[in-house]
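One chain of protein is taken out of this complex; the other chains stay put.
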Amino acid sequence: MSVETRRKERIDRGIKVRSDGVYAISSWREMSYLMVPRLVFILGLLVLPLAFYYLPYWQRVISIICIYALLAISFDFLANYVGLVSLGGGFYVGVGAYIAALCNTKLGLSPLLTIPLSTVVGGAICTVLFLPCLPLRGVYFAIVSLMYPLLAARVIEALDIFGGTDGIFGVDPLPSGWVEQYILIVSVLLFAFGMRRIVDEDVGLVFRGVKDNDQAVKASGVNITTYKALGVFIASTMGCLGGACLVHIYMWAGLSQFALDFSIIPIAATVVGGGGTLIGPVIGSMILVPISELLRDFGTLRIAVYAVILTLFIVFKSEGIMNYATRKYEQFERWVEI
Amino acid sequence: MDILIYGIINSVSLALMALGFTLVYGVSRLPNFAHGALYVLTGYMTWLFMNRLGLNYPLSILLSLVASACIGAAMYYFILVRVRGMPISEIIASYAIGLAILEGLRWGGLKGATFVLPPFIQGSTELFGVSVDFHRLVVVAAGIVLVAALWLFVNGTKIGLALKGMAQDERAALTLGIDSDRMAVIAMALGSMLAGLAALVLLPLGTIVVEAGYNVLIMAVAVCIVGGLGSWTGAVLASFLIGFAQILTVAYLGTHFQVVVALMAIIFTLIWRPSGLFGWQKELEERV
């Protein structure tokens, strides 16, 4: 073992320190230091559909990216702010998808109605179904949540309800590609920045308290089950929204909407993008989903590729891209002799 | 009568699938979600050795068992050891490895033809008026022998006792000079070998398919959760409970329900008694 004679020191950049307090901002330079990354991100997302105007296939991919981004934000929020690691994102997607499909084909509601409806109703249904599992923690919750989408798919298959293995056909598409993409992009932006706000509000601190140490929250007279349920509701809402949009994009609801992809890719996106940042998951999806599209010809190899990427990141670079970038942006490093 | 006989066979199969998982979890508190992948991989390797390299059956079995033990150990040594102590990362990492193996197999190996391993003994016999393949009897025998052998190993050998010590109290074991990482590697190797053994005993009853990997994982998790994570007697008892429950539902409701039973068992046990139906000794009451 060689003896280290120097270590890395990380120091906040002056501009970061100065612009930390909102009242201390005094120059355009400092304003732009804060605003530019956010603006680039928001505008970048908003112009994406325009940039791919001549590539309709890739416009579709943008929608899919957004759906995975929603799921990834939901995973990130639940795992890093509520302390519930939900490996069953596919369940939310499936519930949202089937509700939207049923409302559309059976009740004849238009997609613009079914999407908000299945978002809220789906969120409520998922929350109720997860209620019994909320006292579970850590590994146990992860295992049950992994089982939920599998169970849902097998039950639909075994009971042959909701179209059984064939699924529900003939779902209406959204009015146009633009509506589809902008509904999704705006939802992603709203949820990403909205959730970032919420976790710093007082409610958000209670969520984080539940994650850090639920016993102390109980001792403070706060019912942790209520907050966990609320957390699951918020998270499943995002998943159901994604599922509902997916159904109208593919014009079909089927068992594959409970599939592994929806559970594993968002996790990979979160780990790659940076857990706990709520923006990182979006970035992660923007990287991973296009890779998946490029690998489409290779069938299930893409899941294997994700799994490998996920393993590598979780083992070797667990902070993810976003945390890494933030650190570089806000701090400089130097070596100091010991 | 068929329900009794097939119930027993099914239960023993479940126990076989779950043993490796329980062993690893029991010793190193590591939920090895790549268990199902190792199961399929071992079966596939045996098939490769036999059909591509032209080796004979026993030799292929031996080689693939050794290989699966090595893969398990390597998995721990290179990857999982870095996320030790972070239970969620452990699950995600091992699950991801399992996915990579399974989906990689689906893409690169297990497609096109049907892949079958020959049964150890051909033919069938009548037991109490029910026709049973010889191989199914082999499964039961293998299950009994394996459980007995494991018991002897754990209680009779030095490594086994060290593993048992780790399982009971990792920190106390550390102070006694038991190297916890080495033990975990051994446990992973053994667990993977058990997954492989289960595969070699059970796969000749059907074909080698990727889905088996997911199903075996679900079954193993179901048995371990119902029996109480890390408890061996619990696991054996639970496999009989779930085994018979499955055979009964299949007999009265249809084959689709086989996995549903296991999933329901997991969810209900976790909700009702997270420490497992037979986890008497370990109350999950947290110290405050």
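Labels for the chains are A and B, by order of writing; each one numbers its residues from 1.
Assume contacts are C-beta pairs under 8 Å (C-beta built on N, C-alpha and C of every residue); 3 or more make two chains touch, one makes a residue touch a chain.
The working rule: contacts and distances are computed from a predicted model.
Novice: Going by UniProt, what is the name of the one chain that was not included in the view, given "Ferredoxin reductase", "Catalase-related peroxidase", "Protein FixC" or "ABC transporter ATP-binding protein"?
Specialist: Listed in its UniProt record, the absent chain's protein name reads "ABC transporter ATP-binding protein".
Novice: Just one of A:I11, A:L50, A:V203 or A:I291 touches the chain that is missing; which is it?
Specialist: Once the missing chain is taken into account, the touching residue is A:V203.
Novice: With respect to the chain omitted from the figure, which of A:V82, A:I224 or A:I314 is a touching residue?
Specialist: Here the residue in touch with the unshown chain is A:I224.
Novice: Would you write out the residues of subunit A that touch the absent chain, in ascending order?
Specialist: 202-203, 205-206, 208-209, 212-213, 215-224
Note that only the chains that are shown with their structure count from here on.
Novice: If we count contacts the way the header does, which residues on subunit A are in touch with subunit B in the complex?
Specialist: Going by the criterion above, the answer is residues 79, 85, 87, 132-133, 136, 138-140, 142-144, 146-148, 150-151, 154-155, 157-158, 215, 260, 264, 267-268, 271, 298-301, 303-304, 306-308, 310-311, 314-316, 318.
Novice: Going by the contact rule set out above, which residues of subunit B touch subunit A in the complex?
Specialist: By the definition above, subunit B touches subunit A via 31, 79, 82-83, 87-89, 91-93, 95-101, 103-104, 106-108, 214, 218, 221, 225, 253-254, 256-257, 259-260, 263-264, 266-267, 270-271, 274, 286, 288.
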